[in-house]
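Please read the structure below before turning to the comments.
Note that one protein chain of the assembly has been removed; the remaining protein chains are unaltered in position.
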Amino acid sequence: MGTRGSVFVEAEPSNPREDVMLEFKALTKRFNDKVAVEDVSLTIPQGQMVGIIGRSGAGKSTLLRMINRLADPSGGELLHKGVDVAKLKGAELRAWRSNCAMVFQQFNLVGRLNVITNVMTGRLHEHGFLSAMLQMFSAQERAFAIRALDRLGMAHTALQQTDTLSGGQMQRVAIARALVQEPEILLADEPIASLDPLNAKLVMDALRAINTEDGLTVICNLHTLDTARAYCDRIIGMQAGRVVFDGAAHELTDAAAREIYGAEAGEAFQEGLTSTSLGGHTRPAPTMPQPARAAVG
Amino acid sequence: MRTFSLAAVGPAEIQAARAQNPKAFGDPLRRALVIGSWAVIGAYLAYSLWLFEFYKLFQASDNALRMITRMFVWQDMDTWMYDQIYVGIAQTIAMAFLGTLLATILALFIAFAAARNTMPMWLPRQATRRVLDVLRGVDQVIWGLVFVRAVGLGPLAGVLAIFVSDTGTLAKLYSEAIENIDKKQVEGVRSTGADGARTIRFGIIPQILPVFISLSLYSFESSTRSATILGLVGAGGVGMVIIERFRAGLFDQVAFVVINVLVVIALIDWISSKIRRRFIGERGH
Partner (left out) sequence: MAGSMTTSTLGSSAAGGPQAHDAVALFEAHRAALIRQKMWTNILFLVLFLAMLAWSIDVSRFFPERLAQGIPRIFEYFGTILPNLEWDKLFLPRGEDGRAVPGSLTFWYSDFTKYVTLIFETILMAITATILGAAAAFALCFPAARNLSPNGVVGTLCRRVLEICRGVPEILYALVLVFAVGIGPLAGVLAIAIHTAGALGKLFAEVNENASMRPVDGIRAVGGTWFEEIRYGIVPQVLPNFASYALLRFEINVRASSIVGFVGAGGIGQELNHVISFFSDDRVLAVLILIVLTVTIIDLISERVRHAFIGRENLT
């Protein structure tokens, strides 16, 4: 923990506001001559749960991937505690990534390793070359990984090979991996787009619980409107790489949503209808999914 | 602030987690197995390198250095007898071509005797296959050496060596291609009322011909590579040029010849792949 703090504390604090987690300043991403994200300026306070919505290709994914630098911005700044993370390199970049965990639509787990090793890869940043190459994880880390899995109701699968799990289970393992990173920020890129409604609910509940119980800032790309309304404090709408809506969930009128989704509006609303089990417009009580005791027994 | 952190995992929690999931803390049997197998590999390597007198590698620096410098410093390039080099390369290609062609012709007949669907009788099929195994099992260079002894130094021995070993390889691959033909197409042709010869002509040949051509072209490519080596045992081609000049200590010329051979082989691969595509289309082998 100490190493991680020092990287960011040493830098010159140009933005001293304590409660601001991330500040986007005219962040832009171009692929050749095509603009994916254009001139995005936002301030995300500590502990907020943010949902980014928009039709596919609106730049949500690129925006998220730029935050933990899986994609490099072409222009603009991204400030975290006064440090422009858009310019980090080498060890500092890796430290930032480990502080800013990511959950993917396709889980991006290592299918041929067992579940607990996959979770422990979240600790890799704290390991030296040899111990990482030889998979030497301490008993404390192993216990921590099991606790993380237990929070998501997945401890009973710890020794299974990961590609034998279902999609929903894999996504929960991926969240456990994010948890053992002990990050300040959790990014989720379409975390429920390839899941069935029941697993989607489990995953979204878990993200919400991490946000409220652990105080992590969660930024989540979502395709369906109702999910965003049900779980997020704040909704950001994107269209053609630009932010076209930024406000609380209740401020998002159907008209505004139609503008964000454009031609895909029908689809987005319909998906919303079929997934009313996710809670509709009422916010569900954020709880961690309970471990499947029966399955363990 | 944070309640869920690594630091919060004390000895008690570790104990509890270990009780809940003992195997997650490392299976001692597995660990012993992994360490054990690495130790075995390490010990084997140490033993075999000692057996092969590995230290000689460090004593040999003088000779090696002289040779390597000679390979990169080319001298008296006008006295290199280029005609001999290029005749050697041409001979290598010719040997590969003739050997593969003869092997293709013979393998065409043998293959039908080694395929299950064209030779239903067990004994002749197995006998054919075992003979083919022996032809393939003896390396081409060994065949080269044997034929040099039998018919004397020169390209004839090389052609024969390529012929014999390619017959073994091609006949086996051809017979597999024959076994893999699609029965439905044959039945389709037969259902139009075609007699035996027409069934073979329109039902079987269109299926196997592209595969056969492709396999023979591949075999030609690989024979050009191996024909280079055949010269080292005296079976003609550029290999004889290489070994003569190597024995004479003309390392710069050896390096030059090898580079030429590599270029020619790359060229042949390229041409052969073009022809393959021309005849068989993209899906070819």
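All chains are identified by letter, namely A and B, in their written order; residue positions are counted from 1 within each chain.
Throughout what follows, a residue touches a chain if its C-beta (ideal position, glycine included) is under 8 Å from a C-beta of that chain, and two chains touch if they have at least 3 such contacts.
Nothing here was measured: the structure is a model prediction, and the numbers come from that model.
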_Under the definition given at the start, what are the shown partners of the omitted chain?_
A, B
*Can you work out which residue in A:49, A:78 or A:95 touches the chain that's missing from view?*
A:95
*Residue among B:147, B:174 or B:218 that touches the chain left out of view*: B:147
_Candidates B:85, B:132, B:171 or B:242 - the one touching the absent chain_ = B:242
_Hidden partner chain, touching residue among B:11, B:124 or B:137_ = B:137
*Specify the residue from the set B:25, B:80, B:97 or B:112 that touches the hidden chain.*
B:97
*Spell out the interface residues on chain B facing the chain that's missing from view.*
41, 44-45, 48-49, 51-54, 56-57, 59-60, 63-64, 67, 87, 90-91, 93-95, 97-98, 101, 133-134, 137-139, 141-142, 145-147, 149-152, 154-156, 158-160, 225-226, 228-229, 232-233, 236, 242-243, 246, 258, 262, 265, 278
*Where does chain A touch the missing chain, residue by residue?*
68, 70, 94-99, 101-102, 104, 106-113, 121-122, 124-125, 129, 132-133, 174, 177, 181
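Here is the rule we use: only the chains that are shown with their structure count from here on.
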*CA centre of chain A versus CA centre of chain B: separation in Å?*
50
*Contact residues on chain B for chain A in the complex?*
1-7, 9, 13-14, 16-18, 20-21, 23-26
*asked:* With touch defined as at the start, can you tell me which chain A residues reach chain B in the complex?
replied: 1, 116, 123, 139-148, 151, 155, 158-159, 179-180, 182, 213-215
